[in-house]
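Every protein chain of the complex appears in place save one, which is left out.
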Amino acid sequence: MKQTSEHFKAHVTAALADPTLKIALNRTTTLLRERRAQVIADFGEYAAAREAAQKIKDHTLDNLAHYLAMFEANAVASGAQVHWARTPKEATDIVTAICKAEGARSATRVKSMLGEEIGIGEALAAAGVERIETDLAEHIIQLAGDPPSHIVMPAMHKTHEQVAELFREKHAQPSNSDEIAALVESARRELRPKFLNADIGISGANFLIADTGSIVTVTNEGNAELTTTPPKTHIVTVGIEKIVPSMAHATVFLRLLSRAAIGAEITQYTTFYNGPKRAGDADGPETMHIVLVDNHRTEMLGQFLRPMLRCIRCGACMNHCPVYAAVGGHAYGAVYPGPMGSVLTPAMSDLKSTKDLPNACTLNGRCNEVCPVNIPLPDMLRSLRARQHQAGLTSGMTRGGLAVWGWLARRPGLYRRATGLAMFAMRVWSMNRGRIRRFPMAGNWTRHRDLPQPELGTFMQQYNRRSRK
Amino acid sequence: MQHRSTPPRVGFFVTCIVDAMRPNIGFASLKLLEAAGCDVEVPQAQTCCGQPAFNSGDDATTRDLARQVIEVFEGYDYVVAPSGSCASMIRSHYGELFADDPAWAERQRALSAKTWEILSFLRDVMDYHPQGASYDGVATYHDSCSGLRDLGVHDQPRALLGDVAGLRMVPLQGNDECCGFGGTFCVKYPSVSNAIVEDKAAKIEATGADTLLGGDMGCLMNMAGKLSRRGSDVKVYHTVEVLAGMADGPAICKPEKMR
Partner (left out) sequence: MSTARDAIFQAISTANGAPRDADTIAAEAMALIATPDVLRPGFTGQDNLDRFIEKATSERVTATVSHAATLAEVPGQVADYLTRVGLGAQIALQPRAALRDLDWGSVSVHHTVDANEPVAVSIADLAVAETGSVVFLSGPDAPVLLTFLPLHHVVVVGQGQIRRHLEDVFEFVGAGQASQPRNLNIVTGTSGTADIEAKNIRGAHGPRFMHIICVADL
């Protein structure tokens, strides 16, 4: 997708004017928050597991070269072909070259955010390969021509009524009911034959296991295995930070990922893949390619954004973010929305065009609290603001305002007189009504809410008056 | 619980927003701190902790203000502020500012360690139990984010309010969810902030409570301003005003003539 984060404010205006979006976001975030809270409350060992998960990721990042080399050797020993890509372009070039070599006309795909990140959809289209999205949500947004709005539930912005209308228009045998179960059945009918006839199956990976060379997918629908088994070629595109030392280490994350993402103890289907089909196997692909992608990850490894590489893409931060819940994922204009996206998007593009993202946050800390690997998202967003300030990207108004206020705040006597005067003016302006409906320079506040009438005298003025008595 | 022969010397940090918008919170705080057995002083050279600059990414200005706060308050046994947000700025975030300045870092660490949000200070340090406070009403509670997540302020206000005669507490759905204030956020992204506080106000009204209590004037002003704009009758006070028996004056955004 084309990144449009520079239009964040315009996106927000559009999002807030869309009553259907509000309904969709409300229904979904409410359910996801409730389910997560319940399943975490039932998991007595959660705090210890979360701490261990953080440590395992930190350990793996500290020894990243060691584990990547180990993974590569084991994956090759299992019969997979391993490729390396520094950029999205390098990654998609590898994928399309494989498609070309195989003479592939169609590819089924199981959703992966890395795939979105490198623009695999556009690349396949340019290479003339029909792309069939198999995750229900990805199927919905592919039919609608929408970008994803959430990393776990890409069609979160759609109500079931909208999906029903879409399926009636696009499906060969649509259901005549708007019930969610009927919509799911309609998608099953539509996609079933496509699974079995694709030339290529493309997946991402939730984890890479260093000591076996396995890749792991986690789904609830079972579409990963239906995507990666029938075609003669299985291509995996995956970020290098997904690596963990062993299957036992991965287990710590499997328990956290599903709980954080959807409030379930485990997802329905967890599959470990080792190379292509074995001699004599009943089914499975003839070849397996694994494309390991950097795309700014090694850059992040060397700076303050390093903890972001712990991210396991559960989406809990966005499910619990008040800003995300108000405006939805499309407002961010990037592959990764919400708090984690507001860190990743600047890191993967530039500070300037993504200027709003780190600022559009109340720093309330909920995202860090619910993060299963304890990423200090608010601190990183704050640090990004500091880098914007250093780079001179803050608006003249903000800089000027801060300068004047900062100058005054360093002169307590003058500050006391200035605040005293300002509050007195505000008090007069209030006409003793208790609240102020409009006030010069405070339009962004008073457009939506009242200001209180200040007391007669600031605290310091009143205190000093009383002390003198 | 403090067991000392001489009362602890507390430097009261009123915070810029309480200083300007709601001095009553400051006086209620002084009353409670004295009742709890503290020797309280209000240093004259105080202004702001620097949080607006910090959250805007202006680290240089923040550092200047942080040095001022350290100089003014480092002589006290404790620094207490009627705000989880400002207390957390000093306690949890000042450390980031002096990473490259060992001399100041040491002074900063000493100050951060003795800085407290008032409700947790009263309960956890002074083991204070309000005497004779009463409030006739049904209240619900909003947990402001910095106090809750950075400082663990949650049980203390509820315990303190449990000793207030006539006060009945009802739970607020989403009590630990942000109200949309976010300091400068609310004026930088007014429409988003509004969407969040509209939702919060609706949840407050749905409790049926006649009073909303909390521990941070910024958040309270945001919610009171929204409730007032919606024409709601819900009265909004800082917790210390109720604890100190000083919630007899006008609630936030309510006219003085109601007195």
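Which chain is which? They are A and B, in the order written, and residues in each are numbered from 1.
Definition applied: a contact is a pair of C-beta atoms (placed from the backbone, for glycine too) under 8 Å apart; a residue touches a chain by one contact, two chains touch by 3 or more.
All values reported here derive from a predicted model rather than from experimental measurement.
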**Message:** List the neighbours, among the chains on screen, of the chain that has been left out.
**Reply:** A
**Asked** Out of A:255, A:310 or A:416, which touches the unshown chain?
**Response** A:255
**Fill in**
Of A:14, A:264 or A:351, the residue that touches the missing chain is A:264
**Message:** For the chain left out of this view, which of A:136, A:151 or A:235 touches it?
**Reply:** A:136
**Item:** Sole residue of A:116, A:199 or A:221 that reaches the chain not shown, by the stated touch rule
**Value:** A:221
**Contact with the hidden chain (one of A:84, A:304 or A:424)** = A:84
**Fill in**
Contact residues on chain A toward the hidden chain run 24, 27-28, 31-32, 43-45, 48-49, 52, 55-56, 59, 61-66, 68-69, 74, 77-78, 83-86, 90, 134-137, 140, 153-155, 158-160, 163, 180-181, 183-185, 187-188, 191-193, 195-196, 211-214, 220-223, 225-226, 229-230, 240, 245-249, 251-252, 254-255, 262, 264-278, 280-284, 292, 294, 298-299, 301-302, 306
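Just so it is clear, only the chains that are shown with their structure count from here on.
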**Item:** Intercentroid distance (Cα basis), chain B paired with chain A, Å
**Value:** 33
**Item:** chain A residues touching chain B - in the complex, by the definition given at the top
**Value:** 9, 12-13, 16, 322-323, 326-327, 359-366, 368-369, 379, 382, 384-390, 394, 398, 402-403, 405-406, 408-410, 412, 415, 419, 422-423, 432-435, 437, 442, 444-445, 447-455, 457-460, 462-464
**In the complex with chain A, residue positions of chain B that touch it** = 14, 16, 18-24, 26-27, 42, 44-48, 50, 52-59, 61, 64-65, 68, 96, 145-146, 149-150, 176-178, 180-183, 185-197, 199, 221-222, 224-226, 228-229, 250, 252-258
